[in-house]
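All protein chains but one are shown at their positions in the complex.
Labels for the chains are A, B, C, D and E, by order of writing; each one numbers its residues from 1.
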Amino acid sequence: MDFDEAIDRVVAGLERKSRVINPRQKEIVAYHEAGHALVAEARPHADRVAKVSIIPRGVAALGYTQQRPTEDRYLMTRAELLDRLDVLLGGRVAEEPIFDDVSTGAQDDLQRATDIARHMITSYGMGEALGLATFERPRPLFLPVPMNGPKDYSERTAEMIDTEIQKMLDAAHVRVREILTAKRRTLEALAKRLIENEVVERDALVALIAETPTQ
Amino acid sequence: MDFDEAIDRVVAGLERKSRVINPRQKEIVAYHEAGHALVAEARPHADRVAKVSIIPRGVAALGYTQQRPTEDRYLMTRAELLDRLDVLLGGRVAEEPIFDDVSTGAQDDLQRATDIARHMITSYGMGEALGLATFERPRPLFLPVPMNGPKDYSERTAEMIDTEIQKMLDAAHVRVREILTAKRRTLEALAKRLIENEVVERDALVALIAETPTQ
Amino acid sequence: MDFDEAIDRVVAGLERKSRVINPRQKEIVAYHEAGHALVAEARPHADRVAKVSIIPRGVAALGYTQQRPTEDRYLMTRAELLDRLDVLLGGRVAEEPIFDDVSTGAQDDLQRATDIARHMITSYGMGEALGLATFERPRPLFLPVPMNGPKDYSERTAEMIDTEIQKMLDAAHVRVREILTAKRRTLEALAKRLIENEVVERDALVALIAETPTQ
Amino acid sequence: MDFDEAIDRVVAGLERKSRVINPRQKEIVAYHEAGHALVAEARPHADRVAKVSIIPRGVAALGYTQQRPTEDRYLMTRAELLDRLDVLLGGRVAEEPIFDDVSTGAQDDLQRATDIARHMITSYGMGEALGLATFERPRPLFLPVPMNGPKDYSERTAEMIDTEIQKMLDAAHVRVREILTAKRRTLEALAKRLIENEVVERDALVALIAETPTQ
Amino acid sequence: MDFDEAIDRVVAGLERKSRVINPRQKEIVAYHEAGHALVAEARPHADRVAKVSIIPRGVAALGYTQQRPTEDRYLMTRAELLDRLDVLLGGRVAEEPIFDDVSTGAQDDLQRATDIARHMITSYGMGEALGLATFERPRPLFLPVPMNGPKDYSERTAEMIDTEIQKMLDAAHVRVREILTAKRRTLEALAKRLIENEVVERDALVALIAETPTQ
Partner (left out) sequence: MDFDEAIDRVVAGLERKSRVINPRQKEIVAYHEAGHALVAEARPHADRVAKVSIIPRGVAALGYTQQRPTEDRYLMTRAELLDRLDVLLGGRVAEEPIFDDVSTGAQDDLQRATDIARHMITSYGMGEALGLATFERPRPLFLPVPMNGPKDYSERTAEMIDTEIQKMLDAAHVRVREILTAKRRTLEALAKRLIENEVVERDALVALIAETPTQ
């Protein structure tokens, strides 16, 4: 077991080569992960992609795109969080034009993206409607803290939060669709490579992006 | 005990031939199951029907339509989920024109159909009103997770979710009514066969569909 | 102890002849039970009446109307549920014109009738406003399941449910009032017989209905 | 210990002659209890008054008006419940014109009156706005059952309930004020007698009412 | 330890002469307590002031105004409760004109005043908007009883309660401001005396009020 494999196991669970996936679903997964990877490489504040894989792992992961930050991060800026939103939506948005259909595979990505948007608006003072006031009890990103007792803000504030979350995700959707439309040839090439090889390492990814011209 | 019997027991509980059902109720069950089966065969993304039965089993099942997927499924697309909605409504919709009345037998089907629609809108980003934002805490399909604490979305969002669930089910209702109206003769033939034989296997089902012309 | 007595004990608790009820309250109970019985006999889909009694039993029952279904029932149709609504309201509606007052004796009937209407609308897809969507967590009829967490539907849906429940009960109220107005002479005769004899068996009931012409 | 004393102890707690109350408060209590008693005697469906007392008893009772029903009651009619409302408000309404001020002594009466009105509207089908539908989970009168989970009715229904409760109590307020205005001289005579003697038995009460002409 | 000291310990906790408070805060406390005392003496239904002190005691009390009722009280009238509201607001209102600023020292007073107003409106039938209906579950004054389950009244009722609480406190605010404006010279004299002596007994208080003419 080499070093890279060890990191993978920690990040995405034990490899399960025995799990059989039909070609159609494998193709969806390939485009989904290719979408994440290309958006990550296209956004200036996103962590670089170390590896893309469509080998099923763990309980739920059919594929994954591993981003390796160059160092520990103690702060996130607004620009970095918005790029993270884009990377999360990259998987779903890549499915749309290719299959003219979308899959349930984006469920976890969408929940994370919504949670980031919600934190930006309600805890980090990065939204527009609520200004610097915070309207959620403190909780870490992605960890739902079961709240007892009633919401401590009004329905009107709840509505403003929901509306701004949707606007933020809609704007990210538009940005990501533009990126992937411009990179459609790269997307198809990367997905094809994944279907053939199951794994694409950073070097191969960078070369492939360089080879396929953006429209 | 042959192999098919074993599968049935797993899927639908132990067979209870002793349970007596009056002819009227048996007729309702026959049309209900025939409705599920014909819609399943008519929708391109639904799993094929292996067997239709109106032998009562388990605690609540008066009949069942067994669909056998050809392989494990890790992803569902929007088109597949919509076809699943249609199959679930097929039972109830088959009762309407025949009896000019409807029964409580569809309760479980309607709950599952509503839950699929809710997940599409609130967790899978497949609805129209909410876009890619997710507005439910993660929970598996059909497994109600008791939530503590207040809803974490606004009344306006709750209203948009309810409205879109209803629209989705209304649209499915229309689609399924069209299918079963066109196939009324097949529906009657299949229900009659079920009342006579209690079980119709796939081969017989396919033959029966081929024999009765769609209007 | 004869057989009929045994059935009664199971259905309505141990007989308590010692409980003293004043004549006025006995009269109310007699009209109340007579109302249930006559509506049950008048509705085509209701179970036939086996016996009407105003002998107090159990903790709360001052009287009861025993309907004996001819067989087990696994399904209920919309028409059957509506007739059951009517039978439940029959007791209260019989009190109105006779006493120009109404009693608390209908509390349990009204709760059951409301629960049937609510299930028809929210779980069985038999209402008009919500269509086939279900908006309650599954629970059996008449068994309140304490729900933790918030309602999972919007205020607007809650309002539509309440409004449709009221419409359904108002319509049943009108139907039942028409039945009992037309049968007022039978109602008075049956109530009088109950006050005299305390129990009226099916044969006597059928004869009494045949004797008294409907207006 | 004579028989009447024993009944009193059961109904209102052990007598505490040592508790000192200032004359002003004693006067308020006397008018309050006199109000209950006179309204009870004036309403046709209320239980007759056995005794009025302003000897403090138990933890909270500064006085009490003992009504003795002639027999067990298994049913209450709408007319009887409305008269009970009136008796409950009689204490408070008697204070208003005499002191041009009102006391906290009516708190328990008002809660009981509100609870009766609420039950009439939401459980007994005796209100106007909601008709025969019931919109509360079953619970006995005066026993608050802590409800878990959300209200199972809409805001609009909650508003209709609140409005009708208020209307019912307002109407009772008007009725009671008319009774006590007409009987002001009796009210003053009874209060004076209570301040002097602390207890007025039924015979003395009936005589006193007969002596003082209604205006 | 003399008798007065013993009473003080029970009422306001152990004396802590060691706690050091800066002169500015001591001045605020002096005016705050002087405000309570002068309003108590000015309102006809308030208990008379026995002693005013700005010696810090217990955990949170920086000062206190001790009112000694002449006897146990079992009832409170509306007029007495309104005067109690005024005394509670007296501390805060005394700070306003002197410092052109207000302190957090009134937090407990404001909570008690709000709770009295809420009880008058929702439990004692002393408000205007809700009449005699009660809309809170029974709980003693100043003791928050954690409520399980939902509010049992409508949003519209909740709004009427909030609005009337605010009106009641606004009216008290106006009354108290008038009292203290008229007595500004007495207020300043009493605060000065407190800063010098830390404690002012009833006799000295009465003399001081008599000496300083009201404007």
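Methods note: contacts are C-beta pairs under 8 Å (C-beta built on N, C-alpha and C of every residue); 3 or more make two chains touch, one makes a residue touch a chain.
In this text the structure is predicted, and so the values were computed from the model without any measurement.
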**Asked** Where does the absent chain touch, in terms of which shown chains it meets?
**Response** A, E
**Complete:** Touch assignment to the omitted chain, from A:Ala79, A:Val174 or A:Ala207, lands on A:Ala79
**Complete:** Checked against the full complex, the residue among E:Glu128, E:Glu159, E:Glu178 or E:Glu211 that touches the missing chain is E:Glu159
**Request:** Since one chain isn't shown, list which residues of chain A touch it in the complete complex.
**Result:** 71-79, 81, 123-126, 130-135, 137-138, 148-157
**Where the missing chain touches chain E, by residue** = 20-22, 25, 28-29, 56, 62, 89, 92, 99, 101-108, 110-111, 113-114, 117, 144, 146-151, 155, 158-159, 161-162, 165-166, 169-170, 172-173
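Assume only the chains that are shown with their structure count from here on.
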**Request:** Give the chains in contact with both chain B and chain D, ordered by label.
**Result:** C
**Of all other chains, the one whose Cα centre sits farthest from chain D** = A
**Message:** Can you check whether chain D and chain E touch via the same residue numbers (shared by over half) or via different ones?
**Reply:** different
**Inter-copy rotation, chain C to chain E, in degrees (Cα atoms; steps of 5)** = 120
**Request:** Can you check how far apart chain B and chain C are, centre to centre, with Cα atoms defining each centre and the answer in Å?
**Result:** 33
**Request:** Mind checking the centre-to-centre distance between chain A and chain E? Centres are C-alpha means, answer in whole Å.
**Result:** 58
**Asked** What parts of chain C, by residue number, touch at least two of the other chains?
**Response** 148-151, 155
**Item:** Category of the chain touch graph - line, ring, star, complete, other
**Value:** line
**Message:** Can you work out from the touch definition every pair of chains that touches here?
**Reply:** A-B, B-C, C-D, D-E
